[in-house]
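Excluded from the complex is one protein chain; the other protein chains are retained at their positions.
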Amino acid sequence: MSRLVEIRDLWIEGRSDETWSPIINGVSLSLDQGEVLGLIGESGAGKSTLGLAAMGFTRDGVRISKGAVEFDGIDLISASAAKKRELLGKRIAYVAQSAAASFNPAHKLIDQHTEGPVQHGVMSRAESVEDAIELYRRLRLPNPEEIGFRYPHQVSGGQLQRAMTAMAMSCRPDLIIFDEPTTALDVTTQIEVLASIRDIVDQFNTAAIYITHDLAVVAQMADKIKVLLKGDEVEEADTRTMLSQPKEDYTKSLWAVRAFERPQKPAVHTSATPVVSVQNVSAAYGKIPVLHDVSFDIHEGRTVAVVGESGSGKSTTARCITGLLPPTQGVIQFDGQSLPASYKQRNKDQLRQAQMIYQMADTALNPRKTIGEIIGRPVQFYMGLTGKQKRRRVEELLEEIELPAAEYLNRLPSELSGGQKQRIGIARALAAEPKFIICDEVTSALDQLVAEGILKLLARLQDDLKLSYMFITHDLATVKAIADEVVVMKEGEVVEQGPKREMFIPPHHPYTDLLLSSVPEMDPDWLTNLLDERGVDNIGDAAVDKMS
Amino acid sequence: MSTLLTLALLLVGIAASGWVLRFAGQKATGNAPTFRDMPFAVAFGYVLGACLLLFSVWYFFQPTVTEAGVPNAGVVFFRWAVQFFIIATIAAYLFRVLGRSVGTAWSKKLFRQMPLTASFGVLVVILYAFTAIFAGWLAPHGQEEIFTRVNVLPGGNAATGGDPLHPLGTDQIGRDLLSRLIYGAQNTVGIAFVTACLAFFLGGSLGFLAATLQGWLDQVLSRAVDVLMAIPSLIFALLLMTIASAWAGSERWLLTVYMIIIIAVIDSTRVFRLARAVGLNIVVMDYIEAAKLRGEGLSYLIFKEILPNATAPLLAEFGLRFCFVFLTIASLSFLGVGIQPPLADWGTMVRDSAQFINFAAFSPLTAALPLLAAGAIALLTVGVNFVVDWMLHRSSGLKE
Partner (left out) sequence: MQSVIRIILQRLALGLLTLFVVSIVIFTAVNMLPGDFAEAILGQGATPEAVASIRRDLGLDQPPITRYFQWLGGALQGDLGNSFAQANFASFAGADTGVSTTVAQQIAPRFENTMFLAAVTAFIAVPVSLTLGILAALFRNSVFDRATNVTTLTSISSPEFFLAYVLILFLAVLNPVLPSLSNIFDGMSFGERLEKTLLPALTLTLVVTAHMMRMTRAAIINLLASPYIEMARLKGMSPMRVIVKHALPNALAPIINVIALNLAYLITGVVVVEVVFVYPGIGQLFVDSVKIRDIPVVQACCLIFAAAYILLNLLADILSILSNPRLRHPK
């Protein structure tokens, strides 16, 4: 094996408001032919910037200030634009995060696929078309002969991502940069794409840099892993060593996130009145039905996790409960009393008792109001507190969410980090002193360490205040960590429900099974074992299709 | 034909020197990336720019009077333009320096981020506001005051048909033009400002109401606005002004009031669209949903949650709307159906003095008169647009 990529002491800066601030601080990396390096880090770690720099490419407003990037002995920093164009696409290829946005909407897939080989003089168009069909077949795309002749918008997300991998392969490059290729996909789709990418990289002995924030994913794909934190390298080791014996504290804490799990509470007495009871609810957006006969109960001090992929009706259920979308059939009961269908008909106390925490803290907090005003409003509105009393209550609430009141009271949301904003969202919900809180994907926009902090805070608050949670999520690790009971939804229907303990022990509904088995685990052999166990045709969308 | 040939040859020459420039640069700097990766178009642009600059400098220093004693008007106008440009740049620069060192921390920060164009715009707006408010003190005579000497030429020099009493001369019925120019600031700008405010109040409140309530009210208002916007605004304004002039009869001040209302209503449709769009963007935010679910009333939603987040785009829009209203009024006045005499107004002044432009070759100063009034209109809109452009750039930059 010979050295393919060599990056030495690379410093990269980005421009913001006329000043240059560092993005990558003196990172080095090397990659041999056929080797796969996993680049892992939280948002803002500089993973993508580093990945693009390995291609000798920087985005607008970004510059390499120091260091060397060599590809197969060619210095990419001093190379002329023409020289770099010769390498890009032909010997170094790129697979972007969003295939839907990265394919040109005006051209057919096949035309975009053959453009590289034809322009670089690798193949004729006819040869390239034939080759594309072969690649599509190997990537297990349905109708490989025909799919290339469609436009990007006519192909689904997971298939597009594989078509993009095929396009990257079109010139048989020595190196491919995968920039979070599965982040935007659902778990069951993700697994197919992962398996396809791994296969094809193996078959052609292509070197790759695989960028992701998901440890379990990188464990399946990479030979060695490099951890980045705010543009600094934390550590690098081969995959197995890294997973079993991380050296640095930061890496260890990343690994530990996955271990957080609450003990399950004892089952509720069957005669107890549930706090919230969703009974035979159906709902529709206009004429399109989205929920069919959904029923489940949420008891005091318990957490019900509602799980499903995008479009399964999780959030719509929440909208029915809050009264934003009056159900077409069925009722919502609160403490045994039926609630009016629309929030407009509910009284102040009914509104107060059910609060909501949102996924995107950025859009959930009014950017023009201070933290004190945001939390103070429900205190004043529901509790009627004003002046000093109101201020004292707001300070109490800030303490409750572990933020020092004196420092944060007068700040605007934009002056807070993502995790802190989410905490303010929690404090606003608590200010109403509710019995029941809907948490809509509250951790999915956050980095893993921060998300863990939020989950622990919610768990503590539940114990202290006897709160009931409805926890909407697509992430089964979160379910494992916090749920008492689980409701699995698919296409607007409840597929299965029961206590968490039972949900994670088979046998269960085939869809639940598929969902559970599709969640990558930290074991580097997980994907291999799974494929051995189920076969390539029984994973992902193919398996979902078989079910229906 | 020969002019075309010269032009073509000139272009070829510039193209050739562009190529030479790039080649020489590559050789001289040892193939540094600046020259190595320079597209030919950029090299061409540099040479073209340099040529234009050289020509301007040469032209600037041509004599202002030909040997025959006739003024070389082209050079005179060019010098005026260049001098104005230089003075404006220096003034904007000094104003920005001033703004950076005086005032609150907030305003200092604002001036630190400001490009020169924006600080020029702010300066212009302040100057116009000052002139408009203190027109009564600044103007040497009243706007309706009639003097015995009519058609005095500008310049203030008795030898060339001027009068030191009237630096810009008098019009055909003997009113002092400098005073009318200054009072024009009060009338034209003031009326445009009132109209823009009215349009804003009308369109803004309806737009936010439509965005917040949605449903049938939104449908009705939006369709009505669609129809009103399907008629070009100046045309619609002219049509309605015809009717208004019949209504107003001989009461000329009444016609001005009608004009304010007509333009405000026509313009409020544009404000409505924007306010509604901005409102709709805010209404889908989760914090609005949170407030609705809390049980907040409509006025709280609009005034406490939506409005504070809409101020930045609305402020920029107000600038644009003001410009638009100002130009519409100026155009109407120019066409003779806008602000009515005896009120001094720039649009009317341009129309009345337009024929002077033909004297440019003998007396550049006389020909400058219509341009002065038209330029006064242009300068304010340019200034406001510079500020708005910067505001829009800033708010889009924050999003990235």
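To keep things simple, chains are lettered A and B as they appear, and every chain counts its residues starting from 1.
FYI, a contact is a pair of C-beta atoms (placed from the backbone, for glycine too) under 8 Å apart; a residue touches a chain by one contact, two chains touch by 3 or more.
Being a predicted model, the structure only gives us computed values, none of them experimental.
Counting contacts over the entire complex, the absent chain touches A, B.
Contact with the chain not shown here comes from a single listed residue; of A:S16, A:S43, A:S80 or A:Q119, that residue is A:Q119. The residue touching the chain not shown here, chosen from B:G13, B:G49 or B:G136, is B:G49.
Screening B:L21, B:V152 or B:M241 against the full complex identifies B:M241 as the residue touching the chain left out. When the omitted chain is restored, the residue from B:A43, B:V122, B:C323 or B:L365 that touches it is B:C323. The chain not shown here touches chain B at positions 39, 41-42, 45, 49, 73-74, 77, 117, 226-228, 230-236, 238-243, 245-247, 323, 327, 330-331, 334-337, 347, 350, 354, 357-358, 360-361, 367, 370-371, 374-375, 377-378, 381-382, 384-386, 389. Contacts to the hidden chain, counted on chain A, fall at residues 55, 57, 59, 84-90, 93-94, 96, 98, 101-107, 115-116, 119-120, 150-151, 153-154.
By definition in this document, only the chains that are shown with their structure count from here on.
Between the CA-based centres of chain A and chain B the separation comes to 49 Å, rounded to the whole angstrom.
By the touch criterion given at the top, residues 33, 36-37, 113, 285-287, 289-290, 292-296, 305, 308-309 of chain B touch chain A in their complex. Residue ranges of chain A in contact with chain B, taken from their complex: 17, 78, 80-81, 322-324, 343, 346, 348, 351, 356, 358, 360, 363-369, 377-378, 381-382, 428, 432.
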